[in-house]
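Everything below concerns the one structure shown next.
Just one protein chain is left out here, and the rest sit where they should.
Coming up: chain A.
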């Protein structure tokens, strides 16, 4: 199960809506081993694409060094789907390389940049196997 503060959940949704129709991406870092999603880091989608996302390689290094310095790890890796459901695609599954992370998918297909509900779901992706998990929002 993923536990997420409402503030962080809302910020991820806002990021996804803002970047629609391109995919938005980022992480939520937390203390190593804690499984606590504490610090949202919005990343630029270097692919700038409605169908693909990738962290810029230089920013990726900077982010991991920063987490290393803070004894943090990526607790959540999130991205949006802008025309399809909030479920990991074949590509998402093949490229998932953080076995300890919760992979959060947001779909903006219904309301795009506008206000309105979004699909917000979380998964574990380990060795190509996708397992959906509950998301509990904490006030």
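The rule we apply is simple: a contact is a pair of C-beta atoms (placed from the backbone, for glycine too) under 8 Å apart; a residue touches a chain by one contact, two chains touch by 3 or more; residues count from 1.
By definition in this document, contacts and distances are computed from a predicted model.
Among the names given as "FAD-dependent pyridine nucleotide-disulfide oxidoreductase", "Glycosyl hydrolase", "ThiamineS" or "ABC transporter ATP-binding protein", UniProt records the absent chain under the name "ThiamineS". The hidden chain makes contact, of the residues A:54, A:119 or A:132, with A:54.
Those residues of chain A that touch the chain absent from the view are 23, 25, 27, 43, 47, 49, 51-55, 57-58, 60-61, 64, 73-74, 77, 79, 81-84, 88-89, 91-92, 95-100.
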